[in-house]
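Note that one protein chain of the assembly has been removed; the remaining protein chains are unaltered in position.
Chain nomenclature is as follows: A, B and C, assigned in order of appearance, with residue numbering initiated at 1 for each chain independently.
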Amino acid sequence: MTDSHAATQHGPELLHHFADEEQQRNSASLGMWLFLGTEIMFFGGMFLAYLVYRLNYFESFAASSRSIAVPLGAINTAVLLCSSLTVVLAVRAAQMGKRKLLIWMLILTLIFGLAFLAIKGVEWHEKYEEHHIPGNFMGRAFDVSDIQRDFPKLHVDPQHAQIFFSLYFALTGIHALHMIVGVGIFLWLIYKAWKGDFGPKYYTPVEIGGLYWHFVDVVWIYLFPLLYLIDRKPL
Amino acid sequence: MSEHSSSAKLYWIIWGSLIVLTFVTAGVAYLDLGPFNTIVALTIATCKALLVILFFMHVKDASERLTKVVIISSIFWLLIMLGLSLADFSTRTIGS
Amino acid sequence: MATAAIAPEREDYLNKEYGIRSWLLTVDHKRIALLYLISITLFFFIGGFFALLIRLELLTPAGDLVQADTYNKLFTMHGQVMVFFFLIPSIPAVLGNFLVPIMIGAKDLAFPRINLLSWYLYIAGGALMLYAILSGGVDTGWTFYTPLSTSFSNTHVVTAGLGIFINGFSSILTGLNFVVTIHRMRAPGMTWSRLPLFIWAHYATSIVMLLGTPVIAVTLVLVVLERTLHLGIFDPRLGGDPLLFQHLFWFYSHPAVYIMILPSMGVVSEVMACFTRKRIFGYTFVAMSSIAIAVFGFLVWAHHMFVAGMSMYAALVFSILSYLVAVPSAIKVFNWTATMFKGSISFDTPMLYALGFVGLFTIGGLTGLFLAALGLDVHVTDTYFVVAHFHYVMVGGAVMGYMAGMHFWWPKISGRMYPDSWGRLAALIVFVGFNLTFFPQFVLGYMGMPRRYWDYSHSPEFQVLNVLSTAGATILAVGYLLPMVYFLWSMRYGKPAPANPWGASGLEWMTQSPPTTFNFDETPQVTWEAYDYENIPAPVPEEAFGD
Partner (left out) sequence: MFESFPLWPQRASTIAGQVDALYVFLVLLSLFMTAAIFTMILIFAIRYRRRPGVQAEQIEGSHKLEITWSIVPMGVFMVIFFWSAIIFFKQRTPPDGAGTVYVVAKQWMWKLQHEEGQREINQLHIPVGKDIKLIMTSQDVIHSFYVPAFRIKQDVLPGRYTTTWFHATKAGTYHLFCAEYCGTQHSGMIGQVVVMEPAEYQAWLSGGGVTQSLAQTGETMFQQLGCATCHRSDGQGRGPNLAGLYGSKVTLVDGRTLTADENYIRESILVPGVKIVSGFQPVMPVFQGLVTEEQLNSLIAYVKSLNPPPSGTAGTPSGVPAGAKLGEGQVQ
């Protein structure tokens, strides 16, 4: 989704078709919340697939989920939560007209975002090493013999494990795509903040960008337990 | 949006509890709670999500009724999709 | 035909600026509506051309016009082009974009630039679809059922899927624009109970667009991922469940039929009120039934899957819910009929199309009851009975409503009057051609002719009805060509249209025809109830039409 839906009004002056300032800001916020509603349904489709297959093939899902490192996932969640904090502080700084603080907070958010993507890259590479990418991605045929070896008590069916990893890559992949779009939005916000476009009278883009970023964080808040912590009980 | 929404200190508190909840949910997963593992994980995730939505996304203090209606109806639609689909998947093995 | 007297050059949204840039970079909701009008008409004739080829092939039992896989591509692309690139955008993107802001007294939609982005997304999706068609087409049926679409078809499923995926965002953003505009930008005094029913219908449609379209977007993404990166979510060889795809697909695709029909219902309410000079009977019930259709429409999707292998008990739940969603549609039909009581009815072209809509939508709705009946659905689903049912609702309903709307608001859009006698003739031809095409298919369906059959030489008893249907299709084609001819003719030679040729109520009739770029010089103050026809003089017939 290009960032144009973050109502790109230039400068504080009122767009010609809005009656007043208040109407313009409320419309932008309502527009973004409606868009987030569609995103809930977008991820909802994949959550339905995840729910159905987890109920049918629980043990293969549990074993495959155990092969993903929890520490990396937890750190990634913490990184995203930090980025949410810096976004909120950025919006507050914009409201109070503190331009330098705003720019710093936006840059910090960007850094956390990129950190998240980097950690995600490491995780994916680890999956690539372990031959856990479905199909034969770049010549590495999907193979879960290592999982079967690590968890003899759980019945791991290669096909059902491949469905888990298909869902894992679909969910985290599309979530990462939304992160990349978010990084794009924040790069553009930093540029406009540096130009001094935002102030107490006009900070809608920062607020709208913040709503989008928080949403992507909330999606990850659910993805973390559903993908990483299916069943970590001692066997 | 009201002027200076609540002070920065509140945000730090919310952030702190979110981080704590993250490590709690990661830790609890290693305990054997029988069927409650999933329920606990989902409740913690929902609490974290509510914290972010209500405080970080300013739904609690500043936004108006319509935004809340949009959020609740989107989640309700998701539950319609999940619930009615489960009606099929869960009762397919009964009978022929 | 003396060329129309050139009225003193008054500024309006058409002659305000000229040149390609003024059209391709416009943010004026009226110009974007015209851009949509041109692009969906193109796709309508592509889809219609495929339909004619299908009907010609079925003229004879043997498959002798085209090869089997060509025929399969024809009905697949007929379905995809018509559903995603004509029916879903038709009224919301053309009439909705043009009229929603004016009807509520706003200068433009809430997000004009996003409106232009929606059109570009539509064009991008359309280009991908055309590329898929030209480079070999798709042969999976417009429903993309897996595992055929993911593992067994080697046609351009990925290209067509991405085209429809991108086009879906055009629909989402249009819905988003409408909801925000209707909530935020109503003129002072334009309360919810004074909104025209056209606006209520588009509000309900936008709810469905917003909450349904993302699900097919993600479903198509998963199909594309499965074909390209082998992420086998629907692959039965891995233990994937083909019914999961059908649940995700129909969760959107059933509400999508309400995206197609609800705007037409809005148009018919406006036209019925104007040409009977009466307030719509039971305004609140008609408005609320639009919302009820949008909401209940999301609970019934699996009535497309009764024989697909789903559980018997879930089939019961979806069947009873399907009967629930039929009630609001019945309420609307009864209210339209009751509106004519004690009216002062004139039969201009829009009214003919609206009456045609009411009649054919009734038959379409009633045959839906056959399909919601579990025991009967087992026999008639996936046969020509289903084909006839959804064509009665989509062509008899949505397209008739679109035609009614185009004729009703053409003077406002183009500033010219179209030749009404030609309009009435075309309406009658469409009505006759339509019934001749699709009524025989009900009998064919109950006789057991399966749908999507290239060759039915094993059962020659189906041929007579197929010949009737093909004859009807040619008449229908003529019926649809006529309006394009005289609309284009009227752009050049039509009489200049007065501000309110029909004496209709509604803010759009209080601006000049065609309106200025910002619709109103100053924001109107609404003090009257919706459809207050007792204070609006009926138009004097001769003055309205030149020829």
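In this section, a contact is a pair of C-beta atoms (placed from the backbone, for glycine too) under 8 Å apart; a residue touches a chain by one contact, two chains touch by 3 or more.
Quantities reported herein were computed from a predicted structural model and do not represent experimental measurements.
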Residue of C:Y353, C:W454 or C:W509 in touch with the missing chain, whole complex considered: C:W454
Of C:W23, C:F45, C:Y131 or C:F285, the one touching the omitted chain in the full complex: C:F285
Selected from C:T41, C:S346 or C:T474 as touching the chain missing from the view: C:S346
Among C:A330, C:V467, C:L482 or C:M510, the residue in touch with the chain that has been omitted: C:A330
Touch list for subunit C against the chain that is not drawn: 63, 68-69, 72, 139-141, 145, 147-148, 152-153, 236-237, 239-240, 242-243, 276-279, 281-285, 306-309, 312, 315-316, 319-320, 323-324, 326-327, 330-331, 333-335, 337-338, 340-347, 355, 358-359, 362-363, 366-367, 369-370, 372-379, 381-383, 443, 446-448, 450-456, 458-459, 461, 464, 533-534, 538
Residues from subunit A at the interface with the omitted partner, ascending: 57, 59, 155-157, 159-160
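Note that in this section only the chains that are shown with their structure count from here on.
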Farthest-lying chain, centroid of Cα atoms versus that of subunit B: C
Between B-C and A-C, the pair joined by more C-beta contacts: A-C
Inter-chain centre distance, subunit B versus subunit C - centres from mean C-alpha coordinates, in Å: 38
Per-residue multi-chain contacts in subunit C, two or more chains: 183, 211, 215, 241, 247, 251
Residues within subunit A bordering two or more other chains: 26, 30, 34, 37-38, 41, 44-45, 48, 52, 56
Residues on subunit A engaged by subunit C in the complex (per definition of touch): 1-2, 4-5, 7-8, 16-19, 23, 26-27, 30-31, 34-35, 37-39, 41-46, 48-49, 52-53, 56-57, 134-137, 157, 159-160, 162-163, 166-167, 169-170, 174
Interface residues, subunit B side, partner subunit A - complex: 1, 3-5, 8, 11-12, 15, 18-19, 22-23, 25-26, 29-33, 37-38, 41-42, 44-45, 48-49, 52-53, 55-57, 63-64, 66-67, 70-71, 73-75, 77-78, 81-82, 85-86, 89-90
Of subunit B, residues touching subunit C in the complex: 66, 73-74, 77, 80-81, 84-85, 87-89, 91-96
